[in-house]
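Notes follow the structure.
A single protein chain has been removed from this complex, and every other one stays in its place.
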Amino acid sequence: MELAAIQTRVGAVHPDALVPTDEGAAYLSMTPEHWADVAQLLRSDEELRFNVLMCLTGYDRGPGEPLGVAYNLHSMDKLHKLEVRIEVPRDGGKIPSVAQIWRTAEWHEREAYDLFGITFVGHPDLRRILLPEDWEGYPLRKDYKEPDYYRGIPVPKDKRGWE
Amino acid sequence: MTSFTDSLIELLGGLAWVPENAAGIIFVTVSVLVALPVFLFMTLNAMVAVYMERKVSAFMQDRLGPMEVGIFGFKGGKRFWGGIGQTVADAVKLLGKEDTIPGEADRALFIIGPFILFGAAFATFIGIPIGYGLVISDFNIGIFFVIAISSIGVIGVILAGWASNNKWSLYGAMRSAAQMISYELPVGMSLLLVVMVVGSLQFHDIVMWQEQHRWFLFHSPFTALAFLIFFASGVAEVNRTPFDIPEAESELVAGYMTEYSGFRWSIFFLSEYANMAIIALMSAIIFLGGWLSPLGGLFRTFNLEQSWYFLEGPWWGVFWISIKAIALIFVMMWVRWTWPRLRPDQLMYVAWKVFIPFALANIFFVGIWELLLG
Amino acid sequence: MTTKAEVVKNFGVVQTEEMVLNMGPQHPSTHGVLRLKIRTDGEIVSSIEPHIGYLHRCFEKHCENLSYEQVIPFTDRCDYLASMANNHIYSMAVEKMLGIEVSEKVEYIRVIMTELQRIASHLLAVGTFGLDVGGITPFTYCFRDRERVLDLFEYTCGARLLYNYIWVGGLSHDLPLNFRQYAQEFIDYFEPKINEYNRILTYNKIFIERTGDVGVLPAEVAISYGCSGPVLRGSGVKWDLRRDEPYSIYDRFDFEVITGDGQMGSLGDCWDRYFVRVREMGESVKILRQALAGLPEKGDVQENIPKKIRPPKGEIYFRGESPRGDLGFYIISDGKAKPYRVKMRSPAFSNLSVINEIGAGWMISDIVTILGSLDIVLGEIDR
Partner (left out) sequence: MAVSLVNRFEQDNIIVEQIDNLLNWARAGSPWYFQFGLACCAIEMMAAAAPRYDLERFGAMPRSSPRQADVMIVAGTVTLKMATRVKRLYEQMANPKYVISMGSCANSGGPYWQYGYHVLKGVDLVVPVDVYVPGCPPRPEALMQGLLELQKKIKEDTPLRRVS
C-alpha cells in the first residue's frame, strides 16, 4: 500500500491520531495519545499487517524544540513500508510504549530513553541501556554538555602539553 | 615378588655399618628414598606432558607451538623440538609469582585444597608398577588401593572450589564432585572383570597372567569393551575434554581453580598431569600387557627361544610400558584438541545410562565366556 | 512432627535459593564486553538479563559532528567483523539521498568485497562457536582460512580489518593488478575447506548433542523481536534482503537463500543457525564466482565521487544485508555538510534481545551455546 492509502486507512479508524505533515513528507505524523491503538491497528489490520519494526529512532529538533521518535515499519507479507513520527515536548513528554506489540521495540525504546530522555509509558523495564545507571544527562540532545568527571575519571581529553 | 621398598630395606639392613635395631632410621631413610623418585617423576611428567600437549595441540592446529624459549640459548630444532625450555620457564615463573588468597576466602581450606589433590595423586603412584619389580610397594590389593586413593582427590577439588568464595569455582567444584563420583563406578566395574578372570588384585599377577595367555585387550570382546569403558571413564576422571566440564574454559572461566595463582595453581596442574599418567599407566598395565614386549607374542609363534629379539627384560619393560603410556596420553590429547565438550547432564547420562549398564552386562558375559572357553 | 519450616528456622541451611551469576563483562565466551546477569537454580537458568553498553563509543554523536564522508571510518568500527558491509550500506544510503548512480565496475567491486567480508565474518562466527562448545581446533582452522581473505583485502586497500574502502560515490582505490586471479585462487582453495569444517565440527556427534534442539527460536518470535540474518533464516523464514529487496546489483546473481530445516532437532535450534552460516559461505562463493566473471575491466572507480556531500533536506531509511542481518541507516539531513542525525539499526542489537526468550530454562552451558549461535558483535550493539 502507498502512504496515502495507509493514511486514509488509519484516518478512518482513528481520525484524531494524525497530525498534518509538510508537503511531500514521506511519513505519517501522529499524536502520542492514540499511538498505542494505532500501532495495534498497524500490526494486526488485514490490509496493513506491519509485522516488523525495522527501526526506532529518537531525534532532537534542537534546543527548545520538541523531541521526536521515528518508527520505520515494514510488512513481510505485504512488502510495504511506513514511517511514523511522533513528537513530544522536550520536558516531560510521554509516548505510549509499543514494546508489547513489536518486542524489538523494548530495547530500542530503552535506547531512546537513555540517549534522549523520552519516556515511554507502559514499557516493562525502562532503564538506561547503554550508559551506566548513574550517568547524568541525555547525550544525544543537541544541548548536551559532556561532564568533566565520571566517578573521578576525567572525561575530556587532557590537551595540556599539546602545541 | 620384590618391590623397590623391600629391596631397599634389605639392602640397608644388610649393610655392615648400619647398627643393629635401627629399624626407625631405616624406615625414615627408605621413606624419603622412595618418595623422592615419585616426586621427581611427577614433576618431570608434568613438564614433559605440558610441553607435549602444547606441541601436539600446535601441530593439530597448523601452528608451531613454543619456539623461542630454550635452555642456555639452545632453542631446540626449527620445528619439532623448538622451545624446549618452555615448561621450565613456565615452572620457574609460576614459582616466582605472587601467591594471592582472596580476602573473602576460607584461608585454611583454600591452602589445603590443592595439596589434598596432589597428595592423592602422589599416594596413588605407590601402588603402580612401572616394570617387573619396579614398584614402591607391591600390594596384594593393588587395584583396590589405586582406585580408593585416587578418588580422594575429589575432596581437594571440592575444598578448593568452596573455599575460593567464587561462584564460578563453586560451580566447577559441584560439577567435578558429581563427575568424579559417577565415573568411579564404571572404572571399578571394568576393572572388576579383569580381577574376575585373573583371580587377583595384584598388578604383577595381572601382567603375569597376560604373559602366559594374551593381552586383555585381545582376550575377548568383552575385555576389549571394558578397556574402552575404562579409558573413557579415566579421561573423565581426570577432567579432560570432552569431559572437562569442571574447568570448562568457555563456561566457567577456569572452574574450581579460578582464584588460584602461581605456585598453588601449578600444583593443580601437576596433579592433573599426574592423574593423566596414572590412567595411562593403569590402562597399559591392565589391558595392554604392562611391561611385556608387543613383539614377544609375535616371535613366540615362530618358536624362537627367549632372546634379544623379543626386546624383553626388566629395562626393556620400562621402555615398553612408557611407550604404551605415552601413546595413551597422546590419544587423550588427540581427543581433547578435536572434540567439543559435553554438557553436565549429558555427562551424567553417559556415565549412568551407557557406561554402567554396559559394564555390568560385561561382567556377566565375561563370566559366561570364561566358563565356556576359559 | 517436624515441618520443613521448623528445620529451616532452626538450621537455616536446608533452604534452596536462586543464585545470581554475573557472566561478564569480562568472560571468555561473551564475545566482547557483554554482561549477562543470570539467575540460576543449580545448573538451570531461570532468567537472563543482558547488560550492554560496555562498549558504547558514541557513534551517533560522532556522526552529528563529522561530515558525511568522515563517518565512513566510524561505520568500520561499529561492526568490526563486517566493515565492508557497513561501508557499503552507509555509502548507498547517502548516495540515495544525493541521487548518485555509481558505475558498473564499482558495483561489482562492492559486491565482491562485501561477499568476501561475509565469508570472513562467518568464518569467525563458526570458529568462535566451536570455541564456545569447547572445540578449539575448528577455531584455528577458520582463522587460517580467514587470513587468506584478509590478504585479499590487504592487497586491495592496505588494511586488514578496518578498510574505509567503499566511499560515497565510489571506492578509495581501484582493484590492484591480478586481483581477479588471486580472488579466483582463493575461491578454489576455500570451497573444499567448507567440507573440512563440516567434518571436524558440523557432523560431530557431541557437537550435534550440544546444539541440536537447544535454544529453539520459533519464527514468529524471531520476527517480533526483529531478528534478522542467519538467526531469522535459521528459524526457517526465507528472508534475505539481497533477494527480497535487491540493492546494488544483487538481482543479477543466482544464489539460494539458505534456511534452517531442523535437520538435527527442531527447526530454529542452535545447530540450524550455525549451519545456515556454513552454507551461506558456499552461496557467497557462488556469488563471487559470478561477480568475478562479470567484473568489467575498464572504468574509473572515483569518477562519481562528489566534491561536496550536501544531501537535500529530508530523511532516509536504507537497509541491506550485513553478515549478521538487516543493517539499516536512518539519516536525517538538514541540508548542511554534517548529518543532522544518524541512527544505525544494528542487526546484532535486535538479535541479542531475544536471548532471555530462548535461553531461559536451559543450563549454563547452553547459554554459552545460544549466545554463540546468535553471533553478536558488541561494537555494533553498543555503537
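Note that the chains are named A, B and C in the order they appear, and that numbering of residues resets to 1 at the start of each chain.
We take it that contacts are C-beta pairs under 8 Å (C-beta built on N, C-alpha and C of every residue); 3 or more make two chains touch, one makes a residue touch a chain.
Note that the structure is a prediction, hence the values are computed from the model and not measured.
> For the chain that does not appear here, which of the shown chains does it touch in the whole complex?
Per the touch rule above, the missing chain touches A, B, C.
> Out of C:L81, C:I258 or C:A348, point to the residue that touches the absent chain in the complete complex.
Candidates C:L81, C:I258 or C:A348; residue touching the omitted chain: C:L81.
> Check each of B:A58, B:I149, B:M282 or B:M333 against the chain that is not shown and name the one that touches it.
Missing-chain contact among the listed residues: B:A58.
> Using the touch definition up top, pick the residue from C:N86, C:Q117 or C:T140 that touches the left-out chain.
C:T140
> Given the full complex, what residues of subunit C touch the hidden partner chain?
Subunit C touches the missing chain through residues 25-28, 32-33, 53-58, 61-62, 65, 73-74, 77, 80-81, 124, 139-140, 143-144, 146-147, 150, 160-162, 378-379, 382.
> Tell me, which residues in subunit A touch the chain that this view leaves out?
That gives, for subunit A, the contact residues 130-132, 139, 144, 146-147, 150-151, 153-158.
> Tell me which stretches of subunit B touch the chain missing from the display.
Given the touch definition above, subunit B has residues 54, 58, 61-69, 82-83, 85-86, 88-93, 96-100, 249, 253-254, 257-262, 265 touching the missing chain.
Assume only the chains that are shown with their structure count from here on.
> When you draw the chains as points and link the ones that touch, which shape shows up: line, ring, star, complete, or other?
Per interface graph, the chains form a line.
> By Cα centroids, which chain is closest to the centre of the whole protein?
Centroid comparison flags C as closest.
> Suppose each chain is reduced to the average of its Cα coordinates; what separation in Å results between subunit A and subunit C?
From the centre of subunit A to the centre of subunit C is 25 Å.
> Please report how many Å separate the Cα centroid of subunit B from that of subunit C, as a whole number.
Distance between chain centres, rounded to whole Å: 44 Å.
> Of all residues in subunit A, which are in touch with two or more distinct other chains?
none
> For the complex, which residues does subunit A have touching subunit C?
Against subunit C, subunit A makes touches at 26-27, 51-55, 57-60, 70, 72, 76, 79, 81, 83, 102-104, 106-108, 115, 128-132, 139-140.
> Per the contact definition, I'd like the list of subunit C residues that touch subunit B in the complex.
Result: residues 19, 21-22, 27-29, 43, 130-137, 140-141, 144, 200-201, 204, 206-207, 209-210, 363-366, 368 of subunit C touch subunit B.
> Could you please specify the touching residues of subunit B with respect to subunit C in the complex?
Touch list, subunit B to subunit C: 57, 60-63, 167, 171, 175, 241-242, 244-245, 248-253, 337-346.
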